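For this view, one protein chain was removed and the others were kept in their places.
Labels A, B, C and D are assigned to the chains in the order they are written; within every chain, residues are numbered from 1.
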Amino acid sequence: MTFAWAIVLLVLLPLAAAALSFAFPRRGGWLAAGAAVGIGVGTAQLIRAVLADGAQIHQVGGWGAPLGIDLRADGLAVWMLLVAGINGAAVALYSSRYFGMERSEEGRHRERYFWPLFLFLWTALNALFLSADIFNLYVTLEMLGFAAVMLAALAGGRDALAAAMRYLLVSLSASLFYLLGVALVYGQCGTVDLRLLAAQAPAQPAPWVALALMTGGLATKTALLPMHFWLPPAHASAPAPVSALLSALVVKGSFYILLRLWFEAFQVRMTPAVAQALGALGAAAILWGSISALRQARLKLLIAHSTVAQIGYLFLLFPRAASPKAGFLGWSGGLILLGAHACAKTAMFLTAGNILHAVGHDRIKDLEGVTRGLPVSMFAFGLSALSLVGLPPSGGFAGKWLLLSAGVAQGQWWWIAMVLFGSLLAAAYVVRVLTHAFTSGSKPAILNPIPPVMEWTALVLAIVAAGFGLAAFWPAELLRAGAPQAMPFLAGGAAP
Amino acid sequence: MPDADYRLYLMASAAIFTIGFYSMLTQAHLLRRIMAFNVMGCGVFLLFITLAARAPGPVPDPVPHAMVLTGIVVSVCATGLALALAGRVQTVTGKTELEPGEDAGGRSGAAHHGSSA
Amino acid sequence: MNIDGLVLLGILLSSFLTGVAIFFLNEESHRLRTWLNLLGAGLKLILVAALLWGIYQGHEYSFSIDFLPGIPLALGADAHSVLFVTLSTVLWFWTTLYAVGYLEGSPHRSRFFGFFSLCVTATTGIALSANLVTFLTFYELLTVTTYPLVVHRGTEDAMRGGRIYLAYTMLGGTVLLLAVVWLHGLAGPIAFRERGAIESLMATRRGELQALFMLFMIGIGFKAALVPLHGWLPKAMVAPAPVSALLHAVAVVKAGAFGIVRIVHDVFGIENAAKLGVLQPLAIAAGVTILYGSLLALFQDGLKKRLAYSTVSQVSYIVLGTAILGPLATIGGLVHLVHQGLMKITLFFGAGNYAETLGIHRVSEMNGVGRRMPWTTAAFTVAALGMIGLPPLAGHVSKSYLNQGAAAAGQEWVAILLAASSLLNAAYFLPILWRAWFMSPPRQWPHEHAFGRWETHWMLLAAPLVTAGLVLWAGLSAESSFSPLAWVKLIAAREYGP
Amino acid sequence: MGALSWAALSLPAKPPGLAKASLDRLGESGVAHPVTAVLLNYRGYDTLLEVGVLLLALAGAWSLGRGEQPAENPQSRPLLLSLLRVLLPMLLLAAGHLLWIGAFAPGGAFQGGALLGGALVLLILGGLARRALKRERCLRAGLALGVLVFAGIAAVTMALTGGLLQYPPGAGGALILVIETAAMVSIGLALGLLYLGGQPPEGARRSLLATPPDHA
Partner (left out) sequence: MIWRSFDWFLLLAIVGLGWRSLNDRDLFRAVIQFIAFGLLAAVAWVRLRAPDVALAEAAVGSGLTGALLLSALARMRRREQQAVPPRTEASE
């Protein structure tokens, strides 16, 4: 199967499924299932191709950059597709029961609109990861943003709508910042192709401003401190599967573009100062996010604030990977952490959804005795917490290990302390939840039964998150096999 | 019709974008913020089109034109969506502004259980 | 990796799969759970026996899979591993039996035994680790799997104890992680017993190595309960008795002591460590811990608390032996790893029996308990006398080797220290024995349960009797060729061999 | 703003754009108007996703619940109706014209779609679209049409030429026209229906003149 067919499966199939599920609202679940299978096949094929032959390029329309749009699958892109695929499929499975639980007119309405929006979101993610064209990335970014906002609004309550409104305004402004940057880049370089930009490496001032604008916009969409304010309310008030998508995947879309910009197209501008500055924001996010997660009274808000902190970890990738001493260690560490966080966060939000539905609230201090009613869910929560804290052999551990190793190789002790301290804070806030869950309360307090599929989906994802450190060498291999030639820093700090 | 003075247009695009962004930050009414977004967008489009007009050759560069067309459609979609959402926000909360308190993040729903279920 | 290596994997999986299976058992399927537990424990015993036999036959065991990029998850069976894995497997079997009896009828048993099995998996994993990252992995797993056991009762007290336990051990784990990452950054991935990397750094990176050694000792010292990192141990006493037994004799504290031995012997090498000048501070820390633990034990009225402080003190014997250069001290320290385990588990079984049968939690309530529960008290007495170091019991063997080793190394202060500690041991154990045997029982016990024919449930009785027997055996047959001492001598010979 | 102006002014006076490249290869694109060539051929993939965004925006708006009929002034209705009678055919004609001339002159699916959308808004305002708005299934199909046709053609070109949206030689013009027609219908519908601010109101409503109750 050629790369082009994989694109048909990864982009056109979910897009068509989205349109069809809008046209035939009752078939949404089945269409999503079909799209999930197609995406699975496409991703598997791409992984195989990348491992065998390195990065793959497809010139849409046969024109080729700069006139046409190039799509590209390299190790990074395929890894992101895989992460999105796993989490997307899990959320789809979960949602097949979640929205059906509510038998009201409103519940049916939600289910009808969840599927097209969800499929658009998945289309946008796949298209985003495959794109090598910064204007095309803008279009995918908008699609991603719209789908995310409307999914967040699906809960329909007062909080959810206000949060979604804020999210939309923030997201739209951020997109325009990005687009303005694209305009400046095009005016300077005459191309919007990532690889051609990398080859040009212009030194004029305009790209600096462009890069600053794009970074600002994308960092806002990624909810990097101090532009994180919109995230907790939006992620916490959305329906559980949507929260999972938002935290696990949506913020990573814009983060991925940041990686592409700084490490590929404009890598000449990746000076130590820039890397340290981005890393410092990440460190601040770890602190702020963790401490405010500690102070939350509600489970979903706690998880949402933890996302802010975990995003901070992702930004530690910049100072780590930008160094010639540790490049690949930091790079693979950050990206493995990204995958691990996605799975762990999805599992956590799905668990929170189960709890919310089962006991009718998610106030942490009143969760006593929940373990008895929902042992599988709480076990899933515990397992995903392992990964969030970074205990071995979880994916979170593998990622942090590599980041720490990179820090040691660079001799930057301040960052190492930050990572370790962040882990302790993470341990503190997850233990806060587990403590209440383990306390033998007087009442089991389970109001509504939870369909087993919803509990087991969360558990399987949690097992993936907690166990995939055991296979951490594999994504590292994938990232190396598919590393584009344009990323010379990856040669540095290769794992022995 | 002689060529326009492009420097003027470039500066105007920067000004329009800045005005839009400033209002996005300072205005509270949702309708104004949505308009502010459109004004910002207009600034970006003006930059694109000016750059296209500066391209060497007899005809302007069509690529930015196509990009702007895409952008305009996206922004009208965004406007429609945002207005619909703003309408719902007003129906549910009775307000046409977002509460500034929510900016802090984390306050929302401390006492109030979101209707997500 | 070889086929033999699968035995190692089997040793881990025998309890891991049991644990996972138990999680999914219905709370009511009491019999099935018991059988599963004993099956897992028995299977593990058989596999360990097979391992011992194989090693005796000259087989080499190793198992490794890819883990982090460039670093495998590796298991191996060297002399240290076998010593610790045998100890923990044997004691686990009896603790399981004991726990089944102890928790009869209490809630959340599936959860309890699930984590119980996982906890032992982690302990055997620590024993069998063949490199630092594997060690770290199981070390953290141990933290995670013991937490639910500590908080098992779910009371306010339990939760508080659990929080403190977790805070200490997570902090320790973090420091250990830092040390491991740092060492990997300096020397690349290291398997145990390969000291080339360290040796090449000895000349150039002396300061860093010293700092690293300190970090390792702090990181592991939390679990080994070295003063002042011991604060969690008395608080963790809220756990049910079998858990305390496991924590003190088999799993957590012991894993800490074992970790210190590993780092000194197999990562740095005892001679390198001596050249770095880091052994003396470690010895002093151990000495302080020994005295401090014994002193505090003296003032505890709670029986389990007294035993807990006694552990703080006794475990540092192992550390002390490791920190003194010379084969005799090494033997003394290592053999105490086994002997202390046997004695302490017996003591905790005894304490559990008193609590479960008569509702006794305090030393002051123990008057005449020997008449009501002679078998339990006999086992308790054997272990307590062993702790004091009375010949021919197990404790005596360890202490005499430590004494001789210290003398050989020219560290006379150790002899004084040990004498003082023995006196203190006697001071806090003998009054208990006196009360138990010679004072008259009260008219009514605080909270008496009837258990039929025997003085208590037979499962609760069997375990301490067996372990007390082991204490006797380890002391009496110390000089035979199948005792822990013989095995330990082998290790020491290799450590100081050519 | 200063930095922005400074950056914009620092851009090269003759930017190295793609003007020449896009004109040079116009012959291969199947259309004669460069902007249409960019939109539907060189960068057709962008447009495919964009048609998706349009549908997504509408789906998003509908997900918020039912919209409302805009309240209108009864006095203005006769006037509006007579205006519509003249305007509507003209708008439809103009939309078709724009679509057709898009191949070689300014115009195309977006502009045509915008006119269609405008016509739809006028119909709604005039209360003439009431029956049409009740046929939700047709609306949904019409809205999805653009995406489905576009994606379908993308897949077909894949089968024919081995390249996504790589039109077989000579067939470019025709395929682009098919895509544009379907896209124009969907664009027009979507833009017009966004005006309602939600899903079309339920058909049960008696009179357009009655103030619709708030949809909570």
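Here, a contact is a pair of C-beta atoms (placed from the backbone, for glycine too) under 8 Å apart; a residue touches a chain by one contact, two chains touch by 3 or more.
Only a predicted model underlies this, so the values are computations on that prediction, with no experimental measurement involved.
In the full complex, the chain left out of view touches B, D.
When the full complex is taken into account, the listed residue touching the unshown chain is D:G107, out of D:P16, D:G107 or D:G146.
By the touch criterion stated above, the residues of chain D touching the omitted chain are 35, 68, 70-71, 98, 106-108, 110-111, 114-115, 117-118, 121, 191, 194-195, 197, 211, 214. Against the chain not shown here, chain B presents residues 1-2, 4-5, 8-9, 12, 15-16, 19-20, 23, 27, 29, 31-32, 34-36, 38-39, 42, 45-46, 49-50, 52-53, 59-60, 65, 68-69, 72-73, 75-76, 79-80, 83, 86-87, 90-91, 94-97.
Basically, only the chains that are shown with their structure count from here on.
Averaged C-alpha coordinates put the centre of chain A at 25 Å from the centre of chain B. Centre-to-centre, using mean CA coordinates, chain A is 32 Å away from chain D. Annotation: 43 Å between the Cα-based centres of chain A and chain C.
Under the contact definition stated at the top, the residues of chain D that touch 2 or more other chains are 4, 8, 11, 15, 17-18, 22, 42-43, 46, 50, 53, 56-57, 60, 64-65.
Those residues of chain D whose C-beta lies close enough to touch chain B in the complex are 1, 4-5, 8-9, 11, 13-15, 17-20, 22-23, 34-35, 37-39, 42-43, 46-47, 50, 53-54, 56-58, 60-61, 64-65, 67, 110, 187, 190-191, 194-195, 197-198, 214-216.
Here chain A touches chain C in the complex through residues 332, 371-372, 375, 379, 386, 391-393, 397-398, 401-402, 404-405, 408-409, 416, 420, 423-424, 427, 431, 435, 438-440, 469-474, 476-477, 495-496, going by the rule given at the top.
Partner chain D is touched in their complex by these residues of chain A: 2, 4-5, 7-8, 12, 15-16, 18-20, 22-25, 58-63, 66-69, 71, 109, 113, 116-117, 120, 123-124, 127, 135-136, 139-140, 142-143, 146-147, 149-150, 153-154, 156, 180, 184, 186-191, 204-206, 208-210, 212-213.
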